[in-house]
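Here is the structure we will look at, set down as structure tokens.
A single protein chain has been removed from this complex, and every other one stays in its place.
Order of writing sets the chain letters: A, B and C. Residues in each chain are counted from 1.
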Amino acid sequence: MKISRRDLLVWSAGAAAGLIVTPVPWKLLDDTSIWSQNWPWIPQPVRGPIEVKQTSCTLCPKGCGMKVKMAAGWPVGVAGLGSHPISRGALCPLGFGVHQLNWHPQRLRFVRHGSQISSWNDAGAAFAKACNEGPVVVIEGYPGRAASSVLETFSQKQNGSYRVVLGSETRALEAYEAWSGVPTSSLAYDLESAKTIVSFGAPLLDGWGTPGQFTRLWAERAAGKTNPQLRLIQLEATLSRTAARAWQWTSIPVGSESGLAAGVARVLLEERLVAAHGPMPSLTLAEAAAQTGLSTEVLRDLARTIASQTPAVAIASDDNPAVAALNVVLGSVGARGGIVRRSKRTQHYISADAELPSARALLVDASVPWDFVPKTNAEVFRFAAWDGGSSKADWLLPSPGFLEETNDIPSTPTSAIETYAVSPALTKAPHEVQSAAQFLCSLDPTFTTAEKIIHSRCEELFRARIGALQAQERTPVAKFDSAQKIDEQLSKGAIWTGGPGIPGFKCVLKEWPSVNPSDSENSSTIWPAPVLPPLATKLYRESSLREASEMRNA
Amino acid sequence: MSRTTLTFGFGLAMALLVGWVAFPRALYTQKQQPLEFRHKTHAEKSGVAECNECHAVREDGAFAGIPSMEKCATCHSERIGESKAEAVLVDNFIKPGHETPWLVYARQPANVWFSHAIHLKRAALACTECHSTYGESDQVRAYEVNRISGYSRDIWGHSISRLRRAPHEGMKMSDCEDCHARRNVEVGCLGCHE
Amino acid sequence: MASGALTDSSLTDRKWIARGEERTSLPRFLLWLTPWAALLAVGVYAAGLCLDFGLNQTNMDNRFAFGLWIFLDLGVIALGAGAFFTGFLVYILKRAELKPILNTAVVVGFICYSGAVAILMIDVGQPLRAWFTFWHPNTHSMLTEVTFCISCYLLVLCLEYIPILLRNRQLRKLPSFLVFEHQLHKLVPVLAGVGTLLSFFHQGSLGGLYGVLRGRPFAFRDGVFIWPSTFFLFILSAIATGPSFLMLVAATVEKVTRRRLMPADLFRRLGFISGLLLAIYVAAKSIDTLIWLNFTSPSAGFAPWQYYTHKPFGTPILFTEIVLFGLLPAFLLTYRKTAARRAWLLSAAALACAGVLLNRFVLTVQTLAVPTLAFDEFLQYTPSWQEVASFSGVIAYGVIVYSLSYRYLPLFTPAKGESNHVSGN
Partner (left out) sequence: MKARYGMVIDLDRCTGCGSCMMACAAENNVPSLPQASARTGLTPMLVRRVSNGGEGTARREVFIPIMCMHCEHDTPCVKVCPQQAVEVDKATGIVMQMPQRCLGCRYCMTACPYHARYFNWWDPSWPTGMEKSLNPGVAVRMRGVVEKCNLCHARLHSAQAKAAAAGRREIDSADYVPACVESCPTAAIRFGNLADQNDPAAQEARSPEAFRLLARIGTEPKVYYKSKEAWVRALAESNSGPPSVIERAEAHNG
């Protein structure tokens, strides 16, 4: 029989009618929508038990206390550790994304020699050869760690030299070393007892020092108060974040900080607003006014305001002798609420900015900010976890990223309170990475590893019986019956806290330092990594929070 | 009967056949579990009486789910008996320390948040309320997965029409809602979703 | 039987064209379709991109969450209102003299609504879940009302379109179809009634869509009963411009085919209806605007002048919308002297259509461009080629569907079958 078009139509009508009363259309409708809710290409978080570990951030020398949320052995989130005596539960904005850094596309995964991929063996051989041929200079950015002492002892063994790249906050303290003999690295600000803080462009509310240290203090004693216990006077050209929130903001041209400091000092001395502690600046008030573009009256008012609520301390954004001299005049050097020194005496470091000795090889630790470029023609071995591109290094050596190696955290710069913490390796590093210290130890087995040094430091603590360990609760060191216990506590994230800063050291200033009007470029925080956490890069791009110019390394 | 009626009926019948018989078979695909496991045997031989001896709720309220290999290793560190499954367990998983990639029948998608703690402790529900008597089963049944949505078949339930299905069958949102309605427990969307 | 027609239709499709109707040769017809088909193809491709890669293919963003497409949807649905309104006039108000335009009205309506729904499906981020609106409807949402009414009305339009379709010369030959068509024909007045009801609601809800936005004081309007005033303004503007658009369509077809398809007085009649309603609309719109400027907006803390401080959305746009594209055409369409002149009549109709489009544009796009927070900035948005392409794809689709319908279906021939065209060249 012949099937006509009509038959087909009737048949399909029947089929359609039938299909309606089967699960087909309805189940398909349901399943496709469910499929659209769980597209297989949507990335899924890891499954597994969640545990929160206490540790400290090792990405810059500020070593903020951190709570790290771990799932199935991977860090999946970070938060500030409230019990940390310095950072007090705060982190820098970048800190909240550090757990993603290890996965950054620019993560270094291979040894690189020049432009081509090489191996650790070749790097080791090349380095050993260099060591035999001449002195080796070691540069690092995070002194005082166990790893640092490995680097330092090595450089000494190689009769080379050990150099340190210091953050702007620390450099601002360098001037006092010459006048008081106290090494820069053991000087700090006693902000807790200060009543007036005069910031010469220092980004106090924007990552200066340990983020929590000052911001918490400011929030408690100053923020939004018309007559605060803590006055923050910001002297800066532009309306920075700090200036925007300061109790008083005075705009001065860039580079006129020294002149302003001199001017203020002169008024203080002339008007006997302070007991004279230092020499009269050579600069006259009129000259100071001319330099700063402020009227002499404004300068006088400023000086009076500063003197009206003491202790007052001036903070420079970078190395600035004039501002340091102003502190001497204010009598705030070696005084409560001013510049004090830490109880533990650390040695003097040679800054890497100083002229480098002629060396055969240069070992740059991962803690050195990427943008630091040594002026040398030696063979450079650059350790880094991330590749910032266009490196001056002959060898680029992949080192552990965030929480991938055990590190210890010495007292943080700018904070008077002595601390010591350990950040254990919480997550496993890619097998091909090695830190500078590990590298050196692998070259020479006689070297004591960082881990061993950390343990011996615990023993020191145990013997000294000073201070207390801050875990869930505070336990005095004296209460511990073995160094082992201290070690355990520390590697569980407890923080050792020593005594407060010590005032009362002599600081003699013969004559007013020569004013150099060409100073001050603000680098708010040392961020050694050449990359930002991807989320930071994203948020800076997707919001007007920071101008592109403020975006570093992103 | 006219030719029209016949052709119509023919179409109708074919559709019904495809819809009710062929379609359900085509929609799901079967996967075998990586290991053989007998709840019954463990209850009898090793004297495990309570579900939560292996499937416990942690103190932070999270559910431990299927126990890790360590748990198994406490007894199965060496082969017990000569069965092939035993050999597979010890040689392929315990010795090398691999976790067993179980296919979880009741696994909800990532956007669902279900707290065993709340249902067991606060609502005091028995495991069997949702998981039926699987805890007494004597073998692992095949794992059926929906080809389109990628869900386990247990979510929809075995009956394709969902009309005549066993009391514990089905773990769709509507099933949760029904149970909540019966016990008049009110939660918002994000009460059960992430 | 019909298969015979199929075999030799490669040369000519004469057998498919109604008796006594003169149509241009098949090749010329295909030639006319080609560019539109090409445009449609590009549109489909662009739509495909949006469905495959997601809406990042468009230039919409978080502030301009709605863009060109929503404007298109509101626009065509307003213009498509002629369909239900003519149906309403013919079957409910028994204005038989409008019959000749009825089929065109239905086809145009069908095109506009199917086009709008198609675009909506691309515009949503998760088309596969669009049916959730029917399963978990939020009865307070204007969009729910719109979705239900539009999809139902599209069904109605299909039912209204089928009988026209079945009057094709070949299809008529199938006896059962003939029967079916007659049954449907009995149904048509009912459909017209239902369609009117549905349209009344979705045209209104489309206005409500923006009128209820408490968070957007530029669009927010106080309520009349349970609906914001825009609900009624949209209905008015839609039925006012619907007939105008039908006039334009008919006129264009006459121009293209070089034929007289409708009695001239029908144009005048349509124009008069359009103009009359437009006048009423303009009056209502002006009152509404005054209330909004002086009470609604200030009470929400928004001084009205703010809205018009941003170029190019200054006060001129308000003037254009109400006077140039409202009052003026209303006058031209109703005033006997101008209405008598075809040129005046048609340009007035065009102005009216432009007016309704501008109104929809202002309510969709300007609403989103105007800042709400004190520290918001005024943003601009330019559609991506994908948006424009799928937009024009819909227009091409419309032209093609209409051309086919005109060629193979007796659009302008009333059911009785007496041909009313004055044979042209």
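Just so we're on the same page, a residue touches a chain if its C-beta (ideal position, glycine included) is under 8 Å from a C-beta of that chain, and two chains touch if they have at least 3 such contacts.
Small disclaimer: the values here were computed from a predicted structure and weren't measured.
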Contact list for the unshown chain, restricted to visible chains: A, B, C
Options C:T367, C:S390 or C:S405, residue touching the unrepresented chain: C:T367
Option from A:P211, A:G331 or A:P398 whose C-beta touches the chain left out: A:P211
Identified contact with the non-displayed chain, of C:A65, C:V190, C:V256 or C:A340: C:A65
Option from A:G224, A:P445 or A:G504 whose C-beta touches the chain left out: A:G224
Absent chain, residues of subunit B that touch it: 57-62, 110-111, 113, 115, 117-118, 121-122, 186-191, 193-194
For subunit A, residues in touch with the removed chain: 36-37, 39, 41-48, 50, 69, 71, 74-80, 90-97, 99-100, 102-105, 205-207, 211-212, 215-216, 218-219, 223-224, 226, 239, 241-242, 244-245, 249-251, 533-539, 541-546
Touch residues of subunit C, complete complex, unshown partner: 54-56, 61-63, 65-66, 123-127, 129-130, 132-133, 135-138, 140-144, 147, 209-210, 212-217, 299-303, 305-306, 308-309, 314, 367-368, 371-376, 379
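Convention: only the chains that are shown with their structure count from here on.
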For subunit A paired with subunit C, centre-to-centre distance based on mean C-alpha positions, whole Å: 63
Computed distance of Cα centres, subunit C from subunit B, in Å: 52
Inter-chain centre distance, subunit A versus subunit B - centres from mean C-alpha coordinates, in Å: 49
Where subunit C touches two or more other chains at once, by residue number: none
Overlap residues in subunit B, where contacts from two or more other chains coincide: none
Subunit C-touching residues of subunit A, taken from the complex the two chains share: 5-6, 29, 32-33, 35-37
Sites on subunit C touched by subunit A in the complex: 2-3, 126, 128-129, 131-132, 174, 176
Subunit A-touching residues of subunit B, taken from the complex the two chains share: 3-4, 7-16, 18-20, 23-24, 27, 58, 60, 62, 64, 109-111, 146, 148-151, 160-161
